[in-house]
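This report concerns only the one structure given below.
Yeah, one chain of the complex is gone here, protein chain that is, but the others are all in their spots.
In order of appearance the chains are A, B and C, and numbering begins at 1 in each one.
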Amino acid sequence: MRCFIGIDLGSTTTKAVVIGEDRKVLGRGITNSRSNYDTAATVAKQEALVSARFELFRQALAKSGALNGKLDEFIGQLERDFRLEQFLEQLADLEATCLRNAEGTRFGEAAAGVKQALTELFRRLRDDSPALFIPNAKRKSDFFRDLAGAQYLALGEAVAKDAGVRYDMLLNVFDRSIIEVENREYGDAISRNLLAAMDRTLKAMPEAASRAEKIRAPIQGVLEMALEETYVVGTGYGRARLPFSKEHIRSEILCHGLGAHMMYPRTATVLDIGGQDTKAIQVDPHGIVESFQMNDRCAAGCGRYLGYIADEMNMGLHELGPLAMKATKTVRINSTCTVFAGAELRDRLSLGEKREDIMAGLHRAIILRAMSILARSGGVRDEFTFTGGVAKNEAAVKSLRELVRENYGEVTLNINPDSIYTGALGGATFAWRAVLEEGKTAEART
Amino acid sequence: MSTQTVNTAALGGAKPKAPVQKEDAMLLQKEMINRNYHELATARQTGRKVSATFVPGNLNELLMCFDFARSLPETNALQNGLRKKSGKMIMDAERDGHSEDVCTYVKADLGMMLQGQVGPTGEPLPTPDVLLLSYTGCFTFMKWFELIRQKYDCETVMLHVPYQGDGHINKNMRDYVVKQINENVIPTLERVSGVKFDIDRLRGYMRESVKSEENLVNVLQSAKHRPSPIDGYFGAVYYIGPIFTAFRGMPEATQFYDVLWQEVQERMRLGKGPVTPEGEIAEEQYRLVVEGPPNWTSFREFWKMFSDEGAVVVASTYAKVGGVYDFGFRHDPEHPIESLAEYCLGCYTNLNFPQRIDMICKYLDEYQADGLLINSIKSCNSFSAGQLLILREVEKRTGKPAAFIETDLVDPRYFSAANVKNRLESYFQMVKAKRVAAAAAH
Amino acid sequence: MIHTIGIDIGSGAVKTTLFRSDGSSIEWLAKRCERIRRRDPMELARQGFDEVLEEARLAPADIAYTATTGEGENVKFATGHFYSMTTHARGGVYLVPEARAVCDIGALNGRAIYIDERGKVLSYKMTSQCASGSGQFLENIARYLGVAVEEIGALSKTSKNPEKVSSICAVLAETDVINMVSRGIATQDILKGIHLSMASRLAKLLKVTGITKGMVLLTGGLALDAGLLAALQEELVTEKITGLTARNHPDSIYAGAIGAALWGAFRHGRLAELQSRVAA
Partner (left out) sequence: MAVADIVARCGNLFEDLSFSAVRDWKAAAPGRKAVGYMPIYVPRELIHAAGMLPVGIFGGGDQLEVIQGDAYYQSYICRIPRSTIELGLTGRLDLLDGMLFPSICDVIRNLSGMWQILFKDKYVRYFDVPQNYQDSVGGAFYVNELRVLRDELAKLAGRAVSDDDLRKSIAVYNDNRRAIDELYDYRAKKPWQAPTAEVYLVLRAGLVLPVEEHSKLVREYLAAADAEPRARRDNARVVLTGAFCEQPPLNLIKSIEMAGCYIVDDDFMLCFRWLLGDVPLEGDPLENLSKAFLHHSASTASKYDVHKEDKGKPLVQSVKHYGAEGVIFAAPSFCDPALLERPMLQGVLKKHGIPYTAFKYAENTGQMAPIREQAGTFADSIKLWSAV
């Protein structure tokens, strides 16, 4: 089938959205932006296509009625199992890479010890992996780098101690290897891992196993269907580095405006807070951008700020919002310099402020910056749509809601759980328009 | 009047290094500037005294009456910026104790002095004998010359030009400036130069000035045509060079503007667009009004971001920094001192906010522009403080889209090409999308 | 004869030293350096205090003066506090008597301190409140590039074509670096580029203090980074600040803690003097 794809190459994350001919979203994919933008774009697209297949599975299975009542559970399980398979695949690669990197003269006599420790460490990692993917598991992130990294750090210290090698050495090997692993694509493994995941799922859901054949048939059908990449549009911070011609590139402002319009057609104002930039966009009733403002050359108060804070507090990004929600008061934070965030935090802690109250202050500070940029672009109009990674953060949303009410009165605030994909959705829509409205065909990729 | 012939091979397809295109007038003005630098470099040998003053409110005709060789530190800084020498100078000044926060023109100038006073053309610049501090619409001017005086012990004479706070020039202001010129400026210049002031000489220079002023206005207003034969910002930078600096009142300037005006008329007749360093703009896609000075360190790159998209600037406020002539002001040989005062008081930077906004709205309308672009300069509080209000007001009053970018004059650290390009692209795509939507609606 | 302890609480590490001094001679008995790594610095200060005592086989009661520096204003068991440029200056001349300037590059701030032969601070300059080009930044980038902190220096020194980082903002500079990696710029060239921009910042700070000739000692956590030292030496040459030579010292990281301990001893003497005057 014909697919229209938007890829949003952000500074922190790369997102892809696949839409079908009916302009409905088929799949979404996300990965962390890494040193190799090509890879990031490819991986995000693969993820989106995989998720599109899951969507098609769902449709096919729903039609076949093979799983009446259990469809959601089944798809959920299948997806988790698939993630686990992918994770294990990458973990094995990481292990091999680490072992390779531990060789040579770097560690001299300690090399053997390091390798031994690594083998043990990876054994434990593997054993702990399935727990990451059980239903309702609290994961700190969805990205391999973060997941494996967190576990590695958590287990590494003990393993190093037991093995009598320096923990620093293990860290060193990891830092070196993760980059290599991250920059590899695992496109070929997808079908294999899907089939393996299928086995796992059927095992996990014995009642479905009895109908295994009825389930497999539609899935197989979907798997055999080709997803044709009819037209791809790239956008985002790193778009200039995408291997696309100018025709296939759109400004992220336009994409965010259009994406928000697609999600909520009555959107008038869009706020996007990403990793390194904050954008305020005013759109007209057709999704056309009327004016926009971005933060200037200083990245203060953008999403990366939260990243630094999370690092400083040794927490996952997911956990910051919930912590801030526990606040009983809001500590006033004046500097939103991303790099000094840690210092500011320590400053406040040493003054005896509570962590959650400081967190509430930090979130408010970010939103205050955004409010200024919004004011600069022409204010908040009804309806107001909040997008970008930070929209996932409930404390940021709470501050935004308050400040918007204080300054602009009641307006409808739209936040989509998939708001991080807004730019990519806009891109995909542009791709769709290019083909179906402007009659363009994809250019050969160079 | 033809443009320089172009290496045609370089025009089509991939053009790695297209030769820079220039109009005759551009070459002419470059020659003039180089000649002035040479005059400055040899002033000591030729026994001439040297003056330094600022572009807004520069009393060139008056200085000529005393035979001064004339240096303009702002122009030196911008020339050094164009030649990519300013970055180092600014760093040197900062190392000498200047703050990162302040105007980089000042620092480029002081840095140049620290490096041994070598001017943009590689010839040495002499220490001025007198600093004529025309305090016109920029507070930094005052500190700038105080700094030079502190370091080089130059004689300084202050000409304080009051601000048009309520949008008018009144008698009290005019009298004050006239009095200062008569009682402070002229006596000091006489003393330093040893030349007696002769008002008829001043009148004579002013007669020349008027001729240039007429032609400059013609040239700048030619942008009202479609397609515009000139770029009223990037191109205008070359056009305003002579008149805003050491040449106003000289026959050379008169000749330059004659040549230029004829060249522009010819372009209009042929229906041609402006010449850019990369070649002629093939098709005028967007017509813009720009507020704020340009960036000099990446001037060509900056211009290219516009010309690549077919964006032509039809009017800019920057082309009026050295004098607002298009609303009728001319130097008046009949009332020479009064008209000097009037000139200083009427400089663009001396206008208040409502006046600036009116002017921009008028340009958007008269030049049939698609929108306003503000290039906000980190250095320049005089221009920049409050520009965001200009943006809003103009949008509100004209309904045309406005965009905002931030760069600096001569500090390469503050020109982030990717950032600027990102905004410009978004802006152009936005204007286009709006246009398409508007066309569809009809 | 008295014993004093100096504790330097930084944003990256806690350093502790123990000295014995009597009128004419000074003896360094023990030292500790602990990277904070998200632990409580006050806790680490206490731990450092206990450990140096243990190493020197002394009891808390044997210590005449415990001086803090850095962010240690609130350490409860300290006798007094000195500000970090005061202590780095003193520690600097202790380590290298001919030093006439100390460059301290910590995790967040850089400082250049112009001193005389007694360690008296003549003038100083700190980086501004914007955190670009800090030690932390280098550390982040190194982690990103998969290079251990200790390896940075050696790697950077092998660079032939350093790639300068243009952004002034540390956050945007990180993206710059990511872009460089994707453009295939070699790790050593990136590191060297960062070193050069840090060095140019340091050279600027030095110049602003007014020093024109003599020895510059690097102190603080990054002092041992040979790449940074080399970059600074290069920068001094290209900037024609030829009167200055830069070096480091194996114990550079302790400069603040050393200075604190020594000033503690000085202050102790002063206080005793005052005491005796009061008594008399």
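By our rule, a contact is a pair of C-beta atoms (placed from the backbone, for glycine too) under 8 Å apart; a residue touches a chain by one contact, two chains touch by 3 or more.
Note that the structure is a prediction, hence the values are computed from the model and not measured.
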{"item": "Partners of the unshown chain among those that are drawn", "value": "A, B, C"}
{"item": "Residue in contact with the excluded chain [from A:Gln116, A:Ser129 or A:Ser335]", "value": "A:Ser335"}
{"item": "Among B:Gly165, B:Pro187 or B:Pro251, residue touching the chain not depicted", "value": "B:Gly165"}
{"item": "Options C:Phe19, C:Phe49, C:Tyr65 or C:Phe82, residue touching the unrepresented chain", "value": "C:Phe82"}
{"item": "Hidden-chain contact residue, picked from the options B:Ala69, B:Val106 or B:Val217", "value": "B:Val106"}
{"item": "Footprint left on chain C by the chain that the document does not show", "value": "71, 73, 82-86, 109, 118, 120-121, 123-124, 126, 128-129, 263, 266"}
{"item": "Absent chain, residues of chain A that touch it", "value": "296-298, 332-335, 340, 343-344, 347, 368-369, 371-373, 375-376, 403, 407"}
{"item": "Chain not shown, touching residues in chain B", "value": "96-99, 101-103, 106, 133, 135, 137-140, 142-144, 146-147, 149-150, 153, 156, 158, 160, 162-163, 165-166, 172-173, 175-176, 179-180, 183-184, 352-354, 356-357, 376, 378, 381-382, 384-389, 393, 406"}
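The criterion applied here is as follows: only the chains that are shown with their structure count from here on.
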{"item": "By number of C-beta contact pairs, the top two chains", "value": "A-C"}
{"item": "Maximum centroid distance from chain C, chain identifier (CA atoms)", "value": "B"}
{"item": "Centre-to-centre distance between chain C and chain B (centres being mean Cα positions), rounded to whole Å", "value": "48"}
{"item": "Rounded Å distance, chain A centre to chain C centre (Cα mean)", "value": "39"}
{"item": "Residues of chain A whose C-beta touches two or more other chains", "value": "297"}
{"item": "Touching two or more other chains - residue numbers and ranges from chain B", "value": "416"}
{"item": "Chain A-touching residues of chain C, taken from the complex the two chains share", "value": "11, 38, 41, 71, 74, 108, 129-132, 134, 136-137, 143-148, 151, 167-172, 175, 178-179, 181-182"}
{"item": "Complex contacts: residues of chain C adjacent to chain B", "value": "128, 166-168, 200, 203-204, 207-208"}
{"item": "Chain B residues touching chain C - in the complex, by the definition given at the top", "value": "91, 94-97, 100, 413, 416"}
